[in-house]
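Below you'll find the structure, written out as structure tokens, and then a few comments.
Of the protein chains in this complex, all but one are displayed in their positions.
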Amino acid sequence: MKNKRSTLMILLILLLTCAILITSGCTSTKGEETKQNNTSQYNNTTQSNTLVLGEMWEIKSIDIVDGDGGTLVCEKAAITETLVGANPDFSLKPGLATSWKQIDNNTWEFNLKNDVTFHDGTKMTAKEVKSSLENVIAKDSRVASMLKASSIDVVDDYTFRIKTSELNPIVPGVLHYPTTAIIGPSSFDKDGKYVKPVGTGPYKFDSFDEQSGILTVVRNENWWGGKVGLDKMIIKGIPDPNTRAMSIENGEVDFTADVPYSETDRINAIDGITVEKYKTPRDYKLELNLKHSPLDDIRVRQAMSYAIDRQDIAEHVLYNVGEPAAGPFLPTMVWANKNLKPYTRDLKKADELLKAAGWVDTNGDGIREKDGKPLKLNLMTYSQRPGLPPMAEAIAAQLKEAGISVETQVQEFGSLDERRKNGNWDLYLLAANVAMVPDPDYILTNWYMTGGADNGPGYSNPKVDSLIKDARKITDLNERYKKFNEVEAIVNEEQPMIIVAYYGCAIVKKDYVKGYVFDPTAHDYRINADMYIEK
Amino acid sequence: MDNIFADKFRKEGLLLPEAYGSDFVKKVFQRKDMLFALVALLLFIGLALFAPLISPYNPNTIDLKNKNLSPSGEHLLGTDYLGRDLLSRILIGAQTSLSIAFGVVLISLLFGTVMGCAAGYYGGIVDETLSRVIDIFLSFPGVIFALTILGVLGSGVFNLILALSIVQWAHYARVMRGQVLSLKRQEFVLSAVTSGAGDFYIIRKHIVPNAIAPVLVLATIDLGHVILSIATLSFLGIGLPADIPEWGAMLSAGKEFMRTAPYQTIFPGLAITFFVVIFSILGDGIRDILDPNHEGGEIY
Partner (left out) sequence: MNYFVKRVGFMAITVFAVCALTFFLVNLIPGGTAELIIKHTIVGIEDSVTKEQLEQISSRYNLNDPLYLQFYTWVKKAILTGDIGTSYVFKKPVLYLLALRLPATIQLAGASMVLAAVAGISLGIYSALRENQLSDHILRVATLFGVSMPGFWVALILILIFSLKLKLVPVSGYGNLENLFLPAVALSLHSVAAVMRITRTCMLETMGQEYIMFAKSKGLPMWKIVSRHALKNAMLPIVTVIGFQMGSLLGGAVVIEKIFAWPGIGSLLVDSISARDLPMIQGCVLAIVTMFLVVNFIVDIIYTHLDPRIRYG
């Protein structure tokens, strides 16, 4: 009997331990202040002007050189600002820098605003800008490789120069990249270790709870740009699109982006919530491996482009979060070739082209053959972007109607990269950014130039190469863009990669969130200072 | 851990060879729940076998304009997010799901039984080594383990079977080892050993037939669990290629449409649930019949 009694005791002790652990976890991890926030988030009856933001990535770090940190701190938390801004047509406009010019082949000169202070009250001068940029160049190899800066020289308090190791027309564009946003010296402790972002933007860093990944920012009363709309913003990472949708529906967040595409119309119909669909600078594109036999034939590539129903895909796969695409650049971009029209579906034309290339269905199985070999291709893609796997399926089905058999494979990134390197693939569907920096040179070089970093198809056209090289030497923007337009026209004709659709972004917000303006140049979405809450 | 199990089984003495045969069948027929489960299982297998004949549409035909449809006369269970007929996909999906489930259980059962027999029968250093290996495989969270293996192998039906088998076999090995350990001390085995019978003969004739009951019970219940594992893996992002109809993958793909087109999750979800229920009832029933005194608690 003694044993039985101790059983109960042990069970009781175990339960108690668990209970203590749980309650301690609840109280110790959260300060009193954040706790209040949480209740208000949920009940959503805040009187104050506080916005709860459902961010689409898990917030891992607030260091601007860490992964998504730069984008988060600059575009979503609006703590920092970049030297160069951009208009909705992607043309550049002054940011913290008022003007800039290329003085010689290897030197860019920038003039700074003279009335900007950091959140800690110190004035922003060329000296701070120099050390902020040098920090990024040292720690972020991508910025370093885009900027190609050999030195940064302070000319006077509000002027500095960037010397580049080679002719680099995209320097101002790179300085629009959120990672290059300017942070003050007090962002670092005495040992030079980064502690928190001290920027110049409309919102000040308040706290970051590393455990729950919640970033809180408060209004910067002394912002140089004038009045700031919100008192406070609580940014929490909710990586799952479904959960984001349910969170805004349940009133736990006031603003979020990219709920499942299929849910956009349903959520928009809910009282008090609006869904806005925009285009973002990213393309759903289908790369064709030009080293594989049928795809080296321009007629086959064009036929495939005619066989794909872009309108159907935009409507039924993307639920109109995205649009049919023509050239790689959004038609709203200032440098885009506006004459290009998306290929519209035309199975007859596709049939003619394929027949001309020698591909005919001789045995009546619905798949074309040439010299007894069936027209079979594989298509690989990945699942990190929700539109891709269903789009791959839809493309495969549409190509099949044109007599091309396509086998789709959704893969992990590691094995995908390996296959790309081995060349063991025919088609690759991906969603690629087209305005990492607002300048066409970067994308056209990487995508279409012989040996370009993202030239997966292995496309090589001497005409394209020379056009891009020529454009680099032209400083007049309109003249430059003319060359780029020509490149766009050529690749649209030759279709080394089929641009299927422009990527969309669904902004979901409560109706009481006012003053929001979508910024297409942002990397996901940008919180603007004018946003406020009116209940 | 293994000591406990060995002792537990020794104590319970799961040695009921006489329960095999006609008596067993009679007992099955006496239990209403098992009868129900058996009929349902046969129905499932029948549907899977004749799926290509009875499914109204090609399960992979995409019809974007008719996506996310609710059940209607034309599509009895509605269509999925690419306009594929759900009824056809669930019917053909039964083939995939059933073959994966049986494949995994068969492979892990065979391998696990062999390993468990070796460990339990030979004892000593063989047992020590194998027990450690079994422990290692058991202490790894199964989902994570399968996820990593699939990352190495890549997705696909065969790789899925392989990965889940690698995760599962240790459970069989552990149970088998416990059984063999207790059997080894039974008189009929000892007398066989003294009479000079070969190891293989003893294992085949005396050990396996007497030890297999709890392993079979585990296998039956596992058949359902494999289907659940596939669903979980699909949810975590490594499942099967999208064009292969499989219940778990369908359920996972449909979760985005739970609000707008709930049938895409309801039907595959129900199929999985019924399947798991059937095998739980069968497994539990078999255990009840073979070992009326077990302590596991009734499933139903």
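By written order: A and B. Residues from 1 in each chain.
Criterion: a residue touches a chain if its C-beta (ideal position, glycine included) is under 8 Å from a C-beta of that chain, and two chains touch if they have at least 3 such contacts.
What you see is a predicted model; the values in this text were computed from it and never measured.
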item: Option touching the unshown chain, where A:V154, A:V218, A:M246 or A:L347 are the choices; value: A:M246
item: Sole contact to the chain not displayed, among B:F44, B:Y122 or B:F140; value: B:F140
item: Touching residue (missing chain; options A:K236, A:R345 or A:K509); value: A:K236
item: Chain B, residues in touch with the chain not shown (by the definition above); value: 1, 3-4, 7, 11, 132, 135-136, 138-144, 147-149, 151-152, 154, 224, 228, 231-232, 235-237, 248, 251-252, 255, 258-259, 265, 269, 272-274, 276-277, 280-281, 295-300
item: Touch list for chain A against the chain that is not drawn; value: 3-8, 10-11, 14-15, 17-19, 21-22, 25-26, 28-30, 34-35, 38-39, 41-42, 58, 60-61, 63, 66-67, 140-142, 145, 210-213, 236-240, 242-243, 246-247, 249-250, 252, 382, 384, 412-418, 430-433, 436, 446, 453-454
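Here is the rule we go by: only the chains that are shown with their structure count from here on.
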item: Separation of mean Cα positions, chain B and chain A [Å, integer]; value: 43
item: Of all residues in chain B, those that touch chain A in their complex; value: 61-62, 64-65, 67-68, 81-83, 151, 154-155, 237-238, 241-243, 255-261
item: In the complex, chain A residues that touch chain B; value: 241-242, 245, 260, 262-263, 265-266, 312-313, 315-317, 383, 386, 389-390, 392-394, 396-397, 407-412, 414-415
